[in-house]
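A quick write-up on the structure given underneath.
One protein chain omitted, others in place.
Naming follows writing order (A, B, C and D), and every chain is counted from residue 1.
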Amino acid sequence: MVLEIKNICKNFGGISALTDVSIRINEGEIYGLIGPNGAGKTTMFNIITNMFPPTTGDITFFNRRITGIKPHNITDLGICRTFQNIRLFSQMTTLENVMVGAHCRSKAGVLSGVFRPKSQRTEEQQIREKAIELLELVGLSEYHDVVSENLAYGQQRRLEIARAIASDPKLLLLDEPAAGMNETETANLFDLIKQVQARGVTVLIIEHDMPLVMKLCDRITVLNFGKKLAEGTPEEIQNNPAVIEAYLGSEEDDEIA
Amino acid sequence: MLKVTGIETFYDKIQALKGISLEVEQGKIVTILGANGAGKTTTMKTIAGLLKPKKGKIEFLGEDITGLRPDQLLKKGIALVPEGRAILSSMTVYENLEMGAYQRNDKEVEQDIENVMKLFPILKERKTQLAGTLSGGQQQMLAIARAILSKPKLLLLDEPSMGLAPLIVTAIFKIIKEIKESGTTVLLVEQNAKQALKIADYGYVLETGKVIISGNAEDLLEDSRIVEAYLGKKSS
Amino acid sequence: MLGEFINPYYLQIGSFILINIILAISIYVTLSSGQLSLGSAGFMGIGAYTSALLTIHFDLPILVGIIAGSLVAGICGIIVGLPSLRLSGVYLAIATLGFGEVMRVFFVNWESVTKGAVGLSGIPHIGRELLNFFRDAGFDPSSIGMRNNQFTYLLVLILLLLINIFIIWFFVRQNKSRVGRAFAAIKMDEKAAEAMGINITYYKVLSFTQGAILAGFAGALFAHVLAYISPADFAYHRAIEILIFAVFGGSEVILGAIFGATFMTIMPEALRFISEYRYMIYGLVLIFMMAFRPQGIIDENIMQWLKKKLPSKRGRSHGSRNQKHM
Amino acid sequence: ACGGNSSQSSGEGDKGGTINAKIGVISYLTGPGAAYGEAITNGFKLAQKEINEKGKVNIELVIEDSAGKQEQALSASQKLMSDDEIVALLGPTLSTEMNVVGPEADLNGIPIMGTSTTAEGIPQIGEYVFRNSIPEALAIPVAMEKAVKKYDVKKVALIYGNDDVFTKSGFDTMKEEVEKMDLEVVTTQTFQKGQSDYNAQLTKIKGLNPDLILASALYNEGAVIMDQARKMGITVPFVGGNGFNSPEVINIAGKAADGLFVATPWFSEKEDPKVQEFIKKYETEYGKKPDQFAAQAYDALYIMAEGLKNAGEADRDALRDALAEIKDLEGILGSFSFDKDGDVEMDPIVLTIKDGKFQIFE
Partner (left out) sequence: MLLEQLINGITLGSIYAIIALGFTLVFGVLGIINMAHGEIFMFGAFMGIIVTSTLKWPLWAAFLVAIAVTAILGYMLERFALRPLRGKQGVSHLAPLISTIGVSILLENISHHLFGAGNHPFRNSFAEINFQIGSITVYLVQIIIFVISIILMMALSYWLLRTKAGKALRATAENLETASILGVNTKKIIILTVIIASAMGGIAGILVGMAFNSVNPQMGLSMGLKGLAIIILGGMGNVKGAMAGGLILGLSETFVVAYGDSGYRDAIAFIIIIIILLVRPQGIFGQKSAAEGR
């Protein structure tokens, strides 16, 4: 078991964004988290990475309780995320962005950074090589010295994924990676996530692009109004009437449009 | 009603638009398609007055409107729902809607706000919540609702379906159609090419700042170049 | 002979420029992790008073005093930096400005030790101490045709120059390292940096403290170059002046801070001939420069351009955005 | 009015025994205290004109601004000292500045004379450091004694600016004197530069009913303090230091200034023709009445001229020795001598404001 989400509740003032949600994610899975807008998906990501604490409930990662641990320590342990509204280090180059991602897997401090002993130079070299390799993986190697804010939208999303992978996560959290991409780009994204999975990374993905989700995920949880509405394989979810009513809509609806 | 001829827009020294011309007829839905970075958003911002074109001319209802400020354009009837849901996050949902009707002085504003909240019931529920704490999709709905409230003649929509749940996407496209039927002309930028072309009357395809294809929506849906580039191999 | 070429007035200005450069770098370092601290004047005061008091009352060598002064300032930096983590932007700026004011009031009121507003005089002067040292060693500046003040100020200038070179080298290298990247990441997006595994508490306090140490260090040097300090030296005006150095020159790159400190120190001197108007001109220059170059005189683009112009591989100063080319 | 570089020297020919000398002036000409620096340089220029007309010595003044800041004062002094032709320095205006410039001048062997620096310990900085301004330690006790006797004072309140070296050292003198005279201090209040509201301090003082208020303040703040005190209904007299002694006090505080005591070497109503002539000349030249700082500066340049005459040549060391020897020189402030440290020896007079005018207090 990679991640176990146990009975999470989250209230913002009077609004309860999550109510008693439990999810278990197995190693190597691509797990989908879907649901209507405002269902609490991003909130769940924020709780997993402890950007804010849950009101009640617990999260364990490889059987270790991680609730209340500082966000950077969570990354250290092997969970890394991307953001729904892209949050790159906008003034840095593409390569630097990825190198920052490797921060928690390197250790040079002030003195070794300044005086550059051998160990520091090797480490720096390794980080750089790894970053270049990851840029190749996401297809951005020719943009390595472009400042990231000048990249196109889809490229920025892929860069965010590369940056997250640079931290060697065991669990990768993707928040709507396909938003704003057209279908061709989405298809490329599909390949990318599959490759990430092949590296042995477990993926938890939030996405509204149903064809992508259904093709990509091994299992899916549907949230609705902060509550778990359904859980299962893509087929089960696609055919679950409650999910269709609350989220997917039927093909006929589509045709009316 | 809108006629754009040969506009060129720059970000500092980077030329984003290299002579775009397009036309929108009254009462129609016209859609602009194109890959990431093609210049769709730049086109919309230029029309809405947020960016000033270096060259070219924009006419609205026969009048030259090139270089006017956004607030002046709104007065003439052009409203924009920008990409990335520019809601006012430190104001409440209701205040955001009120701001949508900023230039109106009629008595029906309140009634109209009630009406759009019926269109998006979640907004009614969250009337007094700060807009910045809405979920991504809720913010998008707010942005559309807000633009409708200005009662525009021409509504510019930049990727309205981005980040929305499938049901809501369907609903949004339905609403766009309703908006058109109520007499407002729509210029729509979409990644969701298939859905967009289904409701549109006419379409343009941009690539690196230029119009490369244009035509009736039905024709474009069949166009092999478009099917390949934007509808993807796996269009269901 | 030599004496004719060496004008102590210029040496003096040169020394002030070099001290101001350290101050400008102190604010640049904190800014490089996205924190706007206006506490430099306060830390400068702490360094100055610590060093002055130690050397006056305990007869410690100046070097020891200066090191102690920087360390005490650094410790205060940690103490102030930790709670300040909760603040950002202008809130931090004004709270730190407030810290400086509190320090000044404290120096004014703690009369038994600081002599209050009267200030501390008789602080050992670096140049004069060095002069004595050379004299004891049997060397007289007049033997190379220099007057005493020429000689002392020349020594001070050379010493400060060496210190500056080291400091600049240090921060340029740090900038290009893992630590520098962490600072830059925090500056650009704190939450994202945290999500990428950067311990923002540690790095923010680190950069804040580095700034405090530098300011304290500059303060200690200031005390031993002027030989007299009073609380008024570390007031609001000083804090603002230091901020102007960094922003005017360009706060993105270290060269900007250096340039700003140099330019803004020379300008009032160069304008001496219109003494009554010189501060008006100072104000006007600020307004106009910000209107034309809001990012400061020297920015990334200029750095790139400079690098192209100077093909030498070892550009002397790079900004936070380093390694454009691999 | 006072430009940067140098004012003209009028003597065109070196006939006979004319001594040509360049003297550097460091003065507070921009910033909050510029009024002091302006009065001082005016005093210098007036004296320069007269001295040069007499022909024995021909003085050229090189004036530099210090903006009241130590670093700038030091830079200015370096600039001046590095000019070999400059034989002496006058100024700087503030004691804080002198504390920085004095040791440097001493080290370089150039005589320097303060004309307005009144804090403790200035001439003691070194052999080359002089002043002709009466230190607070001399002036304040005289004024206090007279006021205490006249009003039979038992209880006093003190108020002073604690962030300024000059007002602070004035306060130290007052406190010492209070202890000597065995008076009861009901409260000690402080204020800070640039403050404009003194009501809180004054209310407290008022509640404690002192017989006299000792205020160590510059005239700017001092006048406002008196004004607010009188408005509040405090009627007891004030004793102030030299910074308080200015016609501006009357100008700012109006009739609220009545009841102020100061000790000073300078009294503008003195029936000495020299004094009246000085006042007349100053008024025609600069359009306002001279204050003590202008007067002290005026006398200072005469002292320098005398020193040069006695030294016989424009040489720094010779001038220093000649200055140290000066005894009983008659100036507009009275008879002047240096003591062994190079400090002024002079008896101040006590003035009080009555009906909006400074008057000698008998």
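Quick note on the criterion: contacts are C-beta pairs under 8 Å (C-beta built on N, C-alpha and C of every residue); 3 or more make two chains touch, one makes a residue touch a chain.
If you're wondering where the values come from, they're calculated on a predicted model, not measured in any experiment.
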From C:16, C:222 or C:248, residue that would touch the chain that is not displayed: C:248
Residue touching the undisplayed chain, where the options are A:49, A:155 or A:240: A:49
Touch with the omitted chain, as defined above, among C:25, C:44, C:68 or C:108: C:108
Residue in contact with the excluded chain [from B:4, B:24 or B:80]: B:80
Option from D:104, D:248, D:299 or D:343 whose C-beta touches the chain left out: D:248
Hidden partner interface residues of chain B, rising order: 12, 48-50, 69-71, 74-75, 79-80, 82, 86-91, 95, 98-100, 102-103, 130-133, 136, 146, 150
On chain D, residues whose C-beta touches the chain left out of the figure: 30-35, 162-163, 189-201, 203-204, 207, 219-221, 223-224, 227-228, 231-233, 248, 251-254
Those residues of chain C which, in the complete complex, touch the missing chain: 36, 83, 86-87, 89-91, 94-95, 97-99, 101-102, 105-106, 108-109, 191, 195, 236, 240, 243-244, 247-248, 251-252, 276-277, 279-280, 282-287, 290-292, 294-296, 299
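We take it that only the chains that are shown with their structure count from here on.
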Contact-linked chain groups that survive once chain A is dropped from view: B | C, D
Mean-CA-position distance for chain D and chain A (Å): 74
Chain A-chain C separation of Cα centroids, rounded to whole Å: 43
Set of chain B residues in contact with two or more other chains: none
Arrangement of touching chains [line / ring / star / complete / other]: line
Which chain pairs touch, all of them: A-B, A-C, C-D
Chain C partner contacts - residues on chain D that touch it in the complex: 2-5, 29-31, 64-65, 67, 70-72, 74-76, 78-79, 81-82, 96, 99-100, 103-104, 107-108, 119, 121, 161-165, 167-169
Chain A-touching residues of chain B, taken from the complex the two chains share: 35-37, 84, 122, 129, 133-138, 140-141, 159, 162-170, 173-174, 177, 191, 193, 195, 198-199, 229-236
In the complex with chain B, residue positions of chain A that touch it: 12, 15, 34-39, 42, 84-85, 152-155, 176, 179-187, 208, 210-211, 215, 246-249, 253-254, 256-257
